[in-house]
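All protein chains but one are shown at their positions in the complex.
Here is subunit A:
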Amino acid sequence: MTTTTRTPPKRTAERTARTGSAGRRSRREPQGAAWVFLSPWVLGAVVLTLLPMAVSLYLSFTDYNMFDAPQWIGLRNYTQMFTEDARYWRSVVSTLTYVVIAVPLQLGLALAVALALKSIRRGRGFYRSAFYAPSLLGASMSIALVWRAIFNDGGTVDDLLSRAGLDIGGWVNRPGWALLAVALLTVWQFGAPMVIFLAGLQQIPSELYEAAAVDGAGRWRQFVSITVPMLSPVIFFNLVLQTIQAFQVFTPAFAVSGGKGGPADSTLFYTLYLYDRGFTASHMGYASAMAWVLLVAIGIVTALLFRSSRGWVFYANEEER
């Protein structure tokens, strides 16, 4: 027994010695081993991501119904999209509306809950998991279907609101309200940004708050002058991530609207219309063109966010600049 317990320290010592020398040697050795270890990722990235991307770029310049060979038509998909397709523009408007509603609400709720959880001592782990749980369930079709049932006419929400004297009917069948129902599903899944906010809040040195309290700053003042600036890199990170995800939202809208993007195209989000063009109408070339426009659009929005960040994101160690 004693001998076995003694060996580990010895071994670790040996190992550190070995890795130390290997680290020095590695620059000269061929990088074969590295590639072997990287291969699962590289294969996946090339075969499942880069190759399909390249093919879809090609297809975006073709007329392709998935059965016959693609026919090169140049920019016609793009010109049709921008100049002839009224429904395309409606899907753009729906998506933007959704992003503008869902992202701030979700981040606001995530931050509020993170702030509340920060000060809770007992049962913090439990609350954290409980609030995070919806994010784990979020992308699933079943939750979206349950959501549809809750917000349909005769569903839970309709029932409760009618009893309260508000007879709106089923949200999912009314333009305007349907989008809100989908947005609420996203907002409900605030767990992931919340966990990141929590981690960020714990990084803020408590001396700052103590000093502020000594100077007579109230809670609101502390929040505005310490929490927000100190947390701004994390807020920025969450904002970028959630915005990109919101632009790509598909499952909730698909399930809540029964795959149709209705009523009256109000939940016909970009990706839903893209799917519809590709798989219902069999215009895969057109759908590919839409996907590339989306990629570029998200890229531009992200670039704008990064640019704006110079004005409001505060990095503690940049203070002197």
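The working rule: a residue touches a chain if its C-beta (ideal position, glycine included) is under 8 Å from a C-beta of that chain, and two chains touch if they have at least 3 such contacts; residues count from 1.
Keep this in mind: contacts and distances are computed from a predicted model.
*Asks:* For the chain not present in this complex, what protein name does its UniProt entry give, out of "Carbohydrate ABC transporter substrate-binding protein", "Cytochrome c oxidase subunit 1", "RNA polymerase sigma factor" or "Ferritin"?
*Replies:* From the listed options "Carbohydrate ABC transporter substrate-binding protein", "Cytochrome c oxidase subunit 1", "RNA polymerase sigma factor" or "Ferritin", the omitted chain resolves to "Carbohydrate ABC transporter substrate-binding protein".
*Asks:* One chain is left out of this view; which of A:D68, A:D167 or A:D215 touches it in the full complex?
*Replies:* Considering the complete complex, A:D68 is the one touching the chain left out.
*Asks:* Please identify which residue in A:G108, A:G123, A:G218 or A:G258 touches the non-displayed chain.
*Replies:* Once the missing chain is taken into account, the touching residue is A:G258.
*Asks:* Extract the touching residues of subunit A with respect to the undisplayed chain.
*Replies:* 48-49, 52-53, 56, 65-68, 80, 84, 86-87, 153, 169-170, 173-175, 233, 236-237, 240-241, 244-245, 248, 258-265, 268, 276, 279-284, 291, 294-295, 298-299, 302, 306, 315, 317-318
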